Structure formats: C-alpha cells, structure tokens
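All protein chains of the complex are present and in place, except for one that has been dropped.
Let's turn to chain A:
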C-alpha cells in the first residue's frame, strides 16, 4: 500500500437487513490531511465511520485504516487511531486528571508518560484550575476540547471526530479548530464529520454523502467551482436536495 494513504476504502458497504446504510463508498485519505466527511442526518456518516474505527463489521467491500484491514485487524487499527464520538464519552464522575489517566492507562502508556501528557494537556487547554474537578461540572465547550485531547493521548496516526463541535458556541468552535490544525500540523490525519458548512471550508478535502453514497469528493474550492456555488452551504444544499 501507498504509505501516504492512511485510509483506503473501496466499495465499503453496510446493510442492516434490507436497508443499505452505506452503499459502496470509495475514497482515500492522505497522511496529515484534514478530511471532512459531510452529509445530512441519516446519510450514513456515523455508520461509515464506525466501520473504519473497527466497532462495526462491514457487510462487503475493502478498507484499510492505518495499514490494517477493517475485517481482520480491528484491534490493530484501534492502537493507531483516536476517536471522539458525538456523544460526550468521558466519565462525568471522574476528574479531568483521572479521565486522562484512565484513558492513558488503557492505551498502555507508562505512569511517567501519563503524568507528562496530563500536565502538558491541562496546560495547553488552560484547565489548571479545574484539573481536580469532576468533568461533569465543566461547560460543554471545555468538555469537547478535553475529549479531543484525550483522543490524542496515545499519539494516534489518525483521529476520527464525529460532529465534535455540535452545540458549542462560535468562539469555542474556533478554538476547537485551532486544536485540529495543531494536530494536523504534527502529522496526525484528521477525519471529521460536521454539520457546519463553514467548518467544511477549513478542511483540506471534503466528501459529501447522500443516502449512503458519496456524491462529491474534492477540495472545497473545486467543489464550489464544480457546483457553481458561492460557498459550501450551497454546494451541500444542491447535493442534498438532489
């Protein structure tokens, strides 16, 4: 396989009974790229993502993530990826530091490394004052940023973000994207789904899913040209309305 392609997907399909949730999607993602994975609600984004992160078995097709096959080597994939779900998934009844320690421990980091990572992460996010507070008491925006940083704790090759900025204010969203850029600059590939079309503009390349199929895939600039649209919002509306 090409070392620059960290995700290679070919004809990947997921069926639930008669319903085809993901219909033979094909795409590739380069190393260090920010790849926007767009689509309306129910288009199949989350299902597709769950196959790539190894928690949902594909029905057919091929896919290779971080060099491992999604059918046979899901556990190897898991060592090399980070994931942040659309539902906040840290423990509300643990403190900031305890959450970081727990996930660091699960990924097999050494005590020393966990300590270093925690300190760096808490400082970077400016959480010094709340480091020993329960996560449940933090505002949503802070939780999301923490959750993103925790998904990067084991320095994964790829991080999958499922609607990471849902429900947070514009300032926090901007700060969040700064974190994403920082991760991408350090060589982490970012695979992100979003509903916000302004965020789609921040991505290197964007795919748009409609009813389980990828209907468009290119850089935001080229997509706007292709669909003769002023912004990504119009591109999306043209596609999603069919």
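As a working rule, a residue touches a chain if its C-beta (ideal position, glycine included) is under 8 Å from a C-beta of that chain, and two chains touch if they have at least 3 such contacts; residues count from 1.
Note that in this section contacts and distances are computed from a predicted model.
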Among "Heme exporter protein D", "Beta-ketoacyl-[acyl-carrier-protein] synthase family protein", "Spore germination protein KA/spore germination protein" or "ABC transporter permease", the UniProt name of the subunit that does not appear here: "ABC transporter permease"
Touching residue (missing chain; options A:94, A:131 or A:240): A:94
Full-complex contact with the absent chain, from A:105, A:126, A:139 or A:167: A:105
Residues of chain A (touch criterion as defined above) contacting the omitted chain: 53-57, 74-76, 78-79, 81, 83, 85, 87-94, 98, 101-103, 105-108
